[in-house]
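After the structure tokens below, expect a handful of questions from me.
Shown here: the complex without one of its protein chains, the others still in place.
For reference, chains read A, B and C in written order, and residue numbers begin at 1 within each chain.
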Amino acid sequence: MQNLNVGLIGGGFMGKAHSLAYAAMPMFFWPAPAMPVRKVIAEATDELAGEAARRFGFENSTSDWRSIIDDPDIHVVDIATPNHLHAEIAIAAAEAGKHIICEKPLARTGEESKAMYDAVKNTDLVHMVAFNYRRTPAVALAKKYIEEGAIGRVISFRGTYLQDWSADPNSPLSWRFQKSIAGSGALGDIGTHVIDMARYLVGEFSSVNSIMSTWIPERPLQSGGADKLGNVSGGDGPRGAVDVDDEVLTMVKFANGAIGSIEATRNAHGRNNFLTFEIHGSEGSIVFNYERRDELQVAFASDPADRKGFRTVYTGPATPYGEGLWPIPALGIGYGETKIIEAYDFFKAIAEGGSVSPNFADGYQTALIDDAIIDSAETGAWVDVAKIDS
Amino acid sequence: MQNLNVGLIGGGFMGKAHSLAYAAMPMFFWPAPAMPVRKVIAEATDELAGEAARRFGFENSTSDWRSIIDDPDIHVVDIATPNHLHAEIAIAAAEAGKHIICEKPLARTGEESKAMYDAVKNTDLVHMVAFNYRRTPAVALAKKYIEEGAIGRVISFRGTYLQDWSADPNSPLSWRFQKSIAGSGALGDIGTHVIDMARYLVGEFSSVNSIMSTWIPERPLQSGGADKLGNVSGGDGPRGAVDVDDEVLTMVKFANGAIGSIEATRNAHGRNNFLTFEIHGSEGSIVFNYERRDELQVAFASDPADRKGFRTVYTGPATPYGEGLWPIPALGIGYGETKIIEAYDFFKAIAEGGSVSPNFADGYQTALIDDAIIDSAETGAWVDVAKIDS
Amino acid sequence: MQNLNVGLIGGGFMGKAHSLAYAAMPMFFWPAPAMPVRKVIAEATDELAGEAARRFGFENSTSDWRSIIDDPDIHVVDIATPNHLHAEIAIAAAEAGKHIICEKPLARTGEESKAMYDAVKNTDLVHMVAFNYRRTPAVALAKKYIEEGAIGRVISFRGTYLQDWSADPNSPLSWRFQKSIAGSGALGDIGTHVIDMARYLVGEFSSVNSIMSTWIPERPLQSGGADKLGNVSGGDGPRGAVDVDDEVLTMVKFANGAIGSIEATRNAHGRNNFLTFEIHGSEGSIVFNYERRDELQVAFASDPADRKGFRTVYTGPATPYGEGLWPIPALGIGYGETKIIEAYDFFKAIAEGGSVSPNFADGYQTALIDDAIIDSAETGAWVDVAKIDS
Partner (left out) sequence: MQNLNVGLIGGGFMGKAHSLAYAAMPMFFWPAPAMPVRKVIAEATDELAGEAARRFGFENSTSDWRSIIDDPDIHVVDIATPNHLHAEIAIAAAEAGKHIICEKPLARTGEESKAMYDAVKNTDLVHMVAFNYRRTPAVALAKKYIEEGAIGRVISFRGTYLQDWSADPNSPLSWRFQKSIAGSGALGDIGTHVIDMARYLVGEFSSVNSIMSTWIPERPLQSGGADKLGNVSGGDGPRGAVDVDDEVLTMVKFANGAIGSIEATRNAHGRNNFLTFEIHGSEGSIVFNYERRDELQVAFASDPADRKGFRTVYTGPATPYGEGLWPIPALGIGYGETKIIEAYDFFKAIAEGGSVSPNFADGYQTALIDDAIIDSAETGAWVDVAKIDS
């Protein structure tokens, strides 16, 4: 079992989640495909980096992420920064021959994403974009059902990702509301998770038709330290313009003939992390709600008439990844487990010399879908989604 | 309390529901605004009509619906026929000075609906189109919340109506799959209920952008008697073409700036009568699912942070129409109650010399939305919804 | 199809529900086993009775219930009065040779119930006690599953009936809080519904062990007209003692070896009509909640490991009574439908010369269980349930 040294760039919410995954992955999946070693963590200042190293269990710390790239002992670069830094770091890491795991969305635009993809596509490097939600065991079970043909031919998909944390007009103008840093708003931040799931479960997008709305056009400028999401408590001070979307709504035509819709908003009072999908097939249906993520609902057309209805299946030992998780269903899948599974698949790919999904090709394709959605929202027309040459 | 004599045309599923409403309305809402008298019922043959009269408690029966129109003792004409007969009957009834309640959708097309609306618009007649679901007490409660400003400004609406009864490719080619009789498929049959709710709760549609799909292009020809929905058990015999939609998906821009989406399908395995909406406002959200129709979920932004979340409010004496329904919440609202309330409001309008919603203007406006949806699905473009002059 | 003339005694909430059932039963179940004729209704005064007749569609009215007993044209006596009048009326009706449907509980005590049972047991009369909830289609489906062996041998039952309408200490001292009229409190009023379901689904009770609590020992005396439940708005005036239970909790040993618990309270804030059960068998489980009464949940041990879980089955045409109800699942079962089905089975028994359950034997047996529960709550010991000789 080889040790693989990780350099993690970014010690915020995502740094925490990834650190947990590295510590816990071998505990869950044993024998582990490889042992992640928390070697070095980078933050904005030496002090922050040092504190992050102690907190997250890294051996060393740095305020210069390039030193991680330059370190020949590092095998894996983990990018957990705001979106605008993804491309520069990832391209440097690829050139230095590091395996890369990068937080989502891959980058701010399709163009930036292409550069990242180009940097890895002719290499043997393992690259991954961290759309972790598709690794929720219940989502993996949905994938299994579909691949087994249990619901027949998929004809429609409806996905949502509804949150409420930006519904307060006095929440501050964090980087997530700034196009120059985030690329887009609800679309890139959360909509891409639904797009990733739709691609995973249904297939490639053919064309989209979209609405994007900005419900709160101005927010208080940040004047202090950011919280873990990059937010600062707002106030009565001056306001700045929000130049990203609060909500996106799109219809989808899939390449295989299915149709669908996706809605993402951070302005839905009462919804916290309402990442859902409903899939109709010719022989059955599947329904998922991440807020109740231990469960998957599935209905089979072939059930007897008086015993037909959605089954609420709790994931556990008998469902995907069950061998590594908890011994009884409903002991409880949390956010951490999605990241632990992600780390497992990533390190397995490195150990086995293979590849993993979603990778930079997937991240780039998702960015092209984002571009098409933005284009459609501006023009009001159906826009064909460009295809990467893979 | 005046007696009002009703002539009911159609003794199928809807005839049953309306008959129940006439018998039960005074039991529920007392003193009743007026006493409906089940005077005469029309069916296709004398035999069927006679049986329907006995079953549904009508004094007389006829196989000639025009005799009802011609009968000076009849005050109310109730149209519970397939869609293609609505216009002819309603226009005749209006010319004869009868109050009219007509099953939904108002007619097959906007043009037909206009003729019906024109027939009543300059009269004192009470006319109603039977979009009964907006009279579910929980939906009326949602309306009350919105009118009180409890969720602030409405910014988005998501509605669905999912059923599965036509997902079986061997279910027969009933009239509901034939454009010449039904006008459209899932759109007119069930989508219009969602459209009616959206208009009721959010406001007028400005433009739409739509997809319509026919998943099962051919069905077995009918060769025998129809069931209560007009369906016949199919088989191995010859098949005919379905020329209506199985599924419709549309985005909506409302006149007040809100956005939304609507999905209606009769091919969703596991969904039975999944008529739902989710409404986001600047100060709260509302969620409804007719399958659990005693309940309305509402979230208020103003609740304290540690006590915030969707409240599941059960309708009862303290909510709209509660004075006439059951004395304790969750004793149970069924389909019948929605029709009893509908009858109450209809007869109250007659008794008070007023009008009621949804009326033929609403039915016509909904038909214009349908026309726009069909147009958009064909052209792929946003289509402005025409406005009736009211 | 014979006409059967009904004399209904009591024009309150239950009078309304029964009247609805008589009007609607043939509409739903056609051909009807017999045609109920709403012949005469009795209320406390001529004026009240006359109004009730108009409201509920009866031909005649009376303030003297004995005139109904004496009327040779009456075939059926329907007892919808407070509990203390059940025995006297029922015994008189039996002696007069009338079929009888009596609201639940059968009477105030086992002794009173015995007298009623004795009055009918050697006759050909059809007698029924109106535990309507077992006629919820989902409950009938549970019965079907159990009889088919779908969940194997039943080993445990947990039932609740939770309401909140008496949780307010200022709600008045209506008859439901007075032992002399009601017999008992939550036990007789709602607990008996759970007991009836437990007997229906699991079998006879062997012994019980119970707690009974009165949480609000005094309530405002009534000083005016009662509402539909017999309640009067309370106030600051003098208070009287509550001498019945607000809550009852009992463990049960069934004759077949199963065990269980039952909880009934009218002091559960947030619960409206939370009549639930959960049944575990050797091969599966069944869960029901009347607040979501269109649904039954069932889990089968034999399902494959990765497709195992509670199925949410919506009742409809394919489940018991479906032929008479609505043509699509989830159109909506309400309180009325439970009463319509009850009337159907009652009149069918009369027409066919048979009997029906739950009848006076069942009502008497349930009263003996009540007696044992009260005894156990007083003594703290397990109390064997006496068996009627049937």
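The rule is short, and it goes like this: a contact is a pair of C-beta atoms (placed from the backbone, for glycine too) under 8 Å apart; a residue touches a chain by one contact, two chains touch by 3 or more.
Because the structure is predicted, anything quoted here is derived from the model rather than measured.
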Residue among A:F28, A:F157 or A:F288 that touches the chain left out of view: A:F28
Option from B:A49, B:V126, B:L141 or B:V194 whose C-beta touches the chain left out: B:L141
Contact partner of the left-out chain, one of C:R54, C:K179 or C:K253: C:K253
Among C:G309, C:G322, C:G336 or C:P358, the residue in touch with the chain that has been omitted: C:G309
In chain A, positions touching the absent partner: 1, 13, 16, 19-20, 23-24, 26-28, 30, 32, 54-57, 163, 165, 227-229, 272-274, 290-295, 314, 316, 326-338
Interface with the unshown chain - residue positions in chain B: 141, 144, 150, 295, 298, 300, 303, 305-314, 318-319
Residue ranges of chain C at the interface with the undisplayed chain: 151, 155-156, 158, 160, 167-168, 209, 211, 213, 215, 247, 249, 251, 253, 259-261, 263, 265, 267-271, 278, 280-285, 287, 297, 299-301, 308-310, 380-382
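Keep in mind that, in the parts below, only the chains that are shown with their structure count from here on.
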Cα-centroid distance, chain B relative to chain C, in whole angstrom: 34
For chain A, residues that touch 2 or more chains besides their own: 300, 308-310
